[in-house]
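Scroll down for the structure; my scribbles are underneath it.
Left out: one protein chain. Kept in place: all the others.
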């Protein structure tokens, strides 16, 4: 199994959820985070000066999927989350050793 | 070392904490997340229509434990968090490469 | 690639960010979490009794870095976040299998 | 007697101030529930206000304050406010009848809002609407008539300056009955249901304290010495109640700030029936006792596993009961024409106890029956799933905080 | 005629209450926007209040209420409040002129605050300041003169008790024009922009409801029967509006609690011009109709993809329009000296429609031109990046919640 961690724009939440659902991926966990990429956020101009607004609000999506599904999920999220502008986000995939279901107690490796 | 990530019902927080403490597991990190499982949350009926309430509040518990402790922790959380109904949650275990303690600077592999 | 997860004191945020920037590490994701270490938080005295305040607010920093950068980042965070008192925090390093950039769609392994 | 512009100005302002108490109750309650039901909770107060406003205009005022029929109920002469105009009010010679009606309206409304404590986080909206209309008609209106409009309790000599029996005993003990019928929130007792926003409750308490000056000092219905006196004892009792509850919670463990503001409300409740009859020193005692008593009642309520969720019973019911009796103890002839036990009038004391007992029994009993009736006809509660998701989304399709 | 202390007391209190409506608007609006612009949104209301306060003192009052010049505008006699003292007000014999001026000031201020709906989350602060000063001078002041200070609409016989045309039509339809010129928020329509804090909006609505008693009953300018009557119909219309919107949203899907309080505001808006002329039963109808109408207008606005973000048009514009016309229908000679259609006076009805139409056209037209002018000279909007980051940080360098 793999764990997908995607950091996307909050305003793309609906599109991403829909795209994933269409491909059959329903289960997910979400949380609000703050982030900045290499660009150090957004530069605002004011009265001659500039102001870096780093740490913009992002949405983090976590999903556990089968090894072979990871790439599909990555691509699906990428496509649905893209606006083409800086700040679109990143997706990371981490290996998972084990997984359990609380309701049933069953464990998968 | 292993990283346990458990997604549980917020209202089971006390039980889970107590159960873990009894087994000697104290250190942990928690955060509020929103999640849905395969069931797509809860279906409400109203006036003929239905409304899917997906993305219900969940509690995420993160714990770093020794390789050999992972299964105990998993089972402990599972047992304490279970209500038997949909939405009870999931537990994932991820491998950890290294770990450090800020106060002392010591690093463990 | 490696994923760094650091749990630090919220009040050290600026120092840590600055220290990392100086070393060239800009991109990161942050979130507010609650945590307790082995000490079970802080013990308060009142009127003869004591009160354990566990689950203190902490800041979680997540960063994806190259394999060879992981130790530098760990050390940088450790040094900048340290106050020397209980509760300074922990840093964990997890292996990353793959990583993607939403804007461009490029994938790195 | 002619209208007086000063008296009218004060009662106009008081009526507006009492109106603000209803959002005040909503905020106080809203802060105490979980974040998934705060919109519902505040919404119930607004809804109570709107329902009572319309009911009162259409027939409620007439039932309560229409010409007395056998000491039991008012006649229908004032239906749709016919005959209620800008002339001098029958029970308040220096202000317009319409204004007297409006002043009474905001009392009816806030009383209904207090009652929502009992059904927090689990009531079915349609059932609340039905129950609310029944309750204000069958519990509030008759009680108001009995006590304030020449009904049989008034004839008995019972005093209730601003609503200890009519407003607080009635809403508090009705809340108790209602809570018993509707049952506990799912999970009550098995996990903690913390207030989600204490500052919100404190804003609510601030608005309540403010509005209460209209409630009590406005009940003088004139802008003069009696209003001033009621104002002073109201504030004093509130302050004493706040300090007393703070101290009591401190002795039990930690000084609770939420307890302090609850104690303020307890002090306000207790002084309500007495506001026009007692002096400042008495109000210190009345308030302090209320703080301790209501805190004890709350602890008792919790220890019994009773989910009268936001303590309308402990604070308004018990505070009102104490206040009604205290009026019979502390009423001072130096303040108004009545004497309590302390000044030798046992009869007054007996009348107070009687009126309070009647209010307790009537409110509890009728509410219990009404609640059972509504429950069996249409169900009082939402489904367990809806309760789990929270009324904000389940009932209103709204999320409090994004 | 001499000053009357009771009348003065009531108008003093009313002026303070109306002042509180401006933070009320700020909170109502602030809860509806995203958390990244809430400081800006509430700030705009405070700013509107401050700007209007200064403008009014310096020359606004004079333009609006100075000696009539050809029915069009007031003379400059009252510049810097010269000649405005503690003697009896020209248009309100029993209160000081200064107080009358202050009462009018808070009206001008809250009207400007309502207008901020149209520019939520995207206005450039400097441009807002310029536009606000132009608008209050060129739209509000003349309209106030025409309707309330012996201007040509008054001479036509149009009634507007507390500001249906001057306050609500003018701010509502101006908001529409302004929203069209400034354009939609980035992303509007492509993703949902949920209210970030509904309880905050409900606090705002509570303060508005409270303050509105000062607005409408204060507009009697005396503490007597007319104020009482205005008070009663104000509350009744609000309650009816709240219930009607709740019911309407229920029929469409779920009963909206935010809708209920919006309906309350709609009812308050609609009764505003009529408050001194209609009876309670009429106000039930006026309010209920306003609830349904404004809800429908909101749905229409959304369906047209129009980003008049916080519905000043739907609620104030359409509610005010309905209220102005309703005054011409329901005005009752039993309440005041005027008759509406129902009581046989077609002329009154025609005058109302005419005045409403003129207000709509004037407010929309002039605002459209002003907005275009300011936009081309200095730009109305912030940059897209600033909008994305949110005005709180981008404009003010402040974060609402830490």
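Just so it is clear, A, B, C, D and E label the chains in written order, and each chain counts residues from 1 on its own.
Keep this in mind: contacts are C-beta pairs under 8 Å (C-beta built on N, C-alpha and C of every residue); 3 or more make two chains touch, one makes a residue touch a chain.
Please read these numbers as outputs of a predicted model, since none were measured by experiment.
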item: Residue among E:80, E:189 or E:347 that touches the chain left out of view; value: E:80
item: Absent chain, residues of chain E that touch it; value: 3-10, 12-13, 15-17, 19-20, 22-24, 26-27, 30, 38-40, 42-43, 46-47, 49-51, 53-54, 57, 80-81, 85-87, 95-96, 98-99, 101-102, 105, 125, 197, 200, 203, 207, 223, 392, 395-402
item: Where the missing chain touches chain C, by residue; value: 11-14, 42-45, 51, 53, 56-57
item: Interface with the unshown chain - residue positions in chain D; value: 4-7, 9-10, 13, 17, 34-35, 194-199, 202-203, 205-207, 209-210, 213-214, 217, 222-229, 231-232, 235-236, 238-240, 242-243, 246, 253-258, 260-261, 264, 279-281, 284
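One rule holds for everything that comes next: only the chains that are shown with their structure count from here on.
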item: Rounded Å distance between chain C and chain E, as computed from the means of their C-alpha atoms; value: 50
item: Distance between chain centroids, defined by C-alpha means - chain A, chain E (Å); value: 44
item: Between chain A and chain C, centroid-to-centroid distance (C-alpha), Å; value: 19
item: Of all residues in chain B, the ones touching two or more other chains; value: 31, 94-95
item: For chain D, residues that touch 2 or more chains besides their own; value: 397
